[in-house]
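In this view, the complex is presented without one of its protein chains, the others remaining in place.
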Amino acid sequence: MLTQTSFQGKLNKTEDLFIPFIEAGDPTPEVTIDLALKLQEAGADILELGIPYSDPLADGPTIQRAAKRALDNGMSLQQAIELIPDMRANGLEIPVVVFTYYNPVLRIGEEKFFKLLEEHGAEGVLIPDLPHEESESVRELALKHDIEYISLVAPNSEERIQKIASEARGFLYCVSTLGVTGGENQLSSEVTDFIQKVKEHSPVPVAVGFGISTNEDVQMIRQHADGVIIGSKIIRLVEAEVENLKDDSKRHEALNRFYENVRELVE
Amino acid sequence: MLTQTSFQGKLNKTEDLFIPFIEAGDPTPEVTIDLALKLQEAGADILELGIPYSDPLADGPTIQRAAKRALDNGMSLQQAIELIPDMRANGLEIPVVVFTYYNPVLRIGEEKFFKLLEEHGAEGVLIPDLPHEESESVRELALKHDIEYISLVAPNSEERIQKIASEARGFLYCVSTLGVTGGENQLSSEVTDFIQKVKEHSPVPVAVGFGISTNEDVQMIRQHADGVIIGSKIIRLVEAEVENLKDDSKRHEALNRFYENVRELVE
Amino acid sequence: MEQVYPDQQGRYGDFGGKYVPETLMAPLQELEEALDEAMADREFIAEYHGVLEKYAGRPTALTYADKVTEILGGAKIYLKREDLLHTGAHKLNNAIGQALLAKRMGKQKIIAETGAGQHGVASATVAAKFGLECKVFMGEEDIRRQEPNVFRMKMLGAEVIPVSSGRGTLKDATNEAIRYWVANCEDTFYLIGSVVGPHPYPRMVRDFQRIIGDESKRQFLEGEPTLPDYIYACVGGGSNAIGMFHPFLEDDVELVGVEAAGKGVDTEEHAATLTKGDRGVIHGSLTFLLQDEHGQITEPYSISAGLDYPGIGPEHAYLFDSKQVRYEAVTDEEAMDALKLLTETEGIIPAVESAHALAQAFKEAKDMSADKTILINLSGRGDKDLATIMNHFKGEE
Partner (left out) sequence: MEQVYPDQQGRYGDFGGKYVPETLMAPLQELEEALDEAMADREFIAEYHGVLEKYAGRPTALTYADKVTEILGGAKIYLKREDLLHTGAHKLNNAIGQALLAKRMGKQKIIAETGAGQHGVASATVAAKFGLECKVFMGEEDIRRQEPNVFRMKMLGAEVIPVSSGRGTLKDATNEAIRYWVANCEDTFYLIGSVVGPHPYPRMVRDFQRIIGDESKRQFLEGEPTLPDYIYACVGGGSNAIGMFHPFLEDDVELVGVEAAGKGVDTEEHAATLTKGDRGVIHGSLTFLLQDEHGQITEPYSISAGLDYPGIGPEHAYLFDSKQVRYEAVTDEEAMDALKLLTETEGIIPAVESAHALAQAFKEAKDMSADKTILINLSGRGDKDLATIMNHFKGEE
């Protein structure tokens, strides 16, 4: 592939990446747009935009709650994707990676899904319940639609690491620990070895996620990987302000507090 | 047997017998004595003195309640037998048949039981759960102690009727109906045939019991048998006055009412 | 040579007989004749065995309880799994036999007494299967503590008749059933649930339950392949115990019947008939029973409704008296501990009744050498006892 992908075109750097996760529609579609912009302001390099799902197998209670809030408001896969042009119109420039479970994709149809992504200016997709072996056709479609298909590797991926890493696109999502999202993370020396090994094979930046919730975590990851992915912790910051964010008269200040908290986390 | 038994000696007639049943100790030992005398006054020819038992298999709810009242007052087989001399001292002249289940007899010992009966002036014994086949040794002991062993026959005794009836002593207790005591009695033509058959074989008077509760029942039985046995109905008359009978100031009148009711039943 | 008990009069030594109101003499005679005829009829026996196999789930398994054996560190422990029988206890063996006999006798109605409700459920079950009308007499206290079984009986189409006399347990239900039978013996078959009652009941129920022992003997000889050194069974009326013991009576096997000691044999609250009772007559037969000095039957107590009975089958009285079987008594507490141990180590929740046999066996097994083998009759499963078990252990959580 000689030409640059849209993802690559929008990514400003390939090191020290900050990749936050928010759930589309949590607590409202409008707030999601505001949060995306605030995160960019706070230094986000890539936005992971979560699609709320009824049965998020890879997620812990925090993201389950976020999904429930979003679903209760009627958020869907298509509506979530349709938020991206609004984000862009309001100044979002960083690449957007849509994070969705596989079933909504199947339901809407894979072809239609990728067309929607392309048309609405998404640059990547991550499907946590579609491992490498099941994703071949999806990866081809992604390629065709100029969407980076983000792969994951886990500490127990073992021999499969090399294959997954070497075929990685966009960035490679390194699951730092066995478990669902939102757990506590203790970075052991084994994890740094694991990251090292992944980096050896990966043609794209290697970002680490799962359970990163403090500034110390962030600093530690930075020493080893090309980026940090922060999900549940960001959701908890949203959750702390959820009532204020829904209130027109309080939203502005809530967003500012959110911004300060994110800055504290990643600076 | 040429000599007369005590039972025969005390029995004034061998036809048109009225044989009431009371439970020893119901509601108190003293009242039992009073009731026995009132029954004699009302024309009783033989007194059936029931021994209260915890598990009276052949008895319906009325006699079960009487037994419970007596047992709650501490009545026992021996105490019940010891009431007979008191009855005699107060003027009771008719034969007394002790009605008891077999277990209390076994417990006290068969020998001792018959000695007690003899010493205390009882003339007969009836053990409803000791059928002919199981009663040989008891019948021998009875004979030895000048106690009449009262046998029962039932409508379904069939071929056994002849044997039981021909060996009967004192009087023969004809169970008029299948069932426990206290039921309703409908004297069918089969029953009169049955009584007839029993009478053919019995050397002693044939009395009919179980479920006789109205003057009409009594009249009907008199046409066919030598006597009527009235149990539950008498107990119900006691029961109706039970509180008054326990009250010294009201006993006299209660006994009179009891007397009137019994007269009405059998006259 | 196997001894032939009972004799013609229904006697096991001094015990047994027919101590019943005159009205029952004829139906008992009719029953005995029909029974003798049936038991001599190959077709009847084949039908009985066919229903046991194709409907009730016989043969039941013989399970080697390896984990509890290891934990106790003594004799090898085997379990005869009557808990796997349809409806959950050995009672069905007998109910099937008697129901087939009732049908053969042309009786369309059956009655039964029940304590734990297992015999009631078994009776209601065979009534449904063979198209008979069924009434079950059950004490009010037992209705309370065995509620699921009450509902099962009703679902099966039986009428459950609450008995309030006495303490409202098995003894009282039996009295009431007998009283009902006296009045209705012409068209009603009384399906007794244990080896109690007047002759020929104790013999009939034994013969319908000895399948337990016959099967165990065959399975043991196939597996081990010798006979067990000890056999344990709980004793309420005594049907599962006699059924298990009978085929081993002439063998070199130590047989142990286990009664319910309730809160202790030295308290007033127990059901240890042989350990603490005296000779007497109950429910139509001469046997041992719990009674006071005046011959009044006393109220027994056991945590298990199925052992909460003041009498015992006359054949047990005889086996006790002649020392052919050893009888022990086990408290509520010991039984419940054994229940817990079996549940946690073998994944089998036994009936509280059966847990009495387990408790005694476990106690003795510990001190035996590893070359000894013991067999415990697991007479039923504990599902019916969940409320009792929950209640008992709730303090411990």
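The first chain written gets the first letter, and so on, giving A, B and C; residue counts start at 1 in each chain.
The criterion applied here is as follows: contacts are C-beta pairs under 8 Å (C-beta built on N, C-alpha and C of every residue); 3 or more make two chains touch, one makes a residue touch a chain.
Just so you know, these numbers come straight off a predicted model, no measurement behind them.
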| item | value |
| --- | --- |
| Chains shown that the absent chain touches, full complex | A, C |
| Identified contact with the non-displayed chain, of C:60, C:118, C:146 or C:273 | C:60 |
| Given A:40, A:157 or A:244, the one touching the chain that is not displayed | A:157 |
| Chain not shown: contacting residue from A:50, A:95 or A:128 | A:128 |
| Subunit A residues touching the omitted chain (full complex) | 53-55, 57-60, 64, 71, 76-78, 101-108, 128-134, 152-154, 156-158, 160, 175, 178-180, 183 |
| Interface with the undisplayed chain - residues on subunit C | 53-57, 60-64, 67, 81, 83-88, 124-129, 131, 148, 151-152, 155-157, 340, 343-349, 383, 386, 389-390, 393 |
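In this section, only the chains that are shown with their structure count from here on.
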| item | value |
| --- | --- |
| Pairwise touch network: line, ring, star, complete, or other | other |
| Centre-of-Cα separation between subunit B and subunit A, whole angstrom | 97 |
| Approximate Å spacing (C-alpha centroids) for the pair subunit A, subunit C | 67 |
| Residues within subunit A bordering two or more other chains | none |
| Touching two or more other chains - residues of subunit C | none |
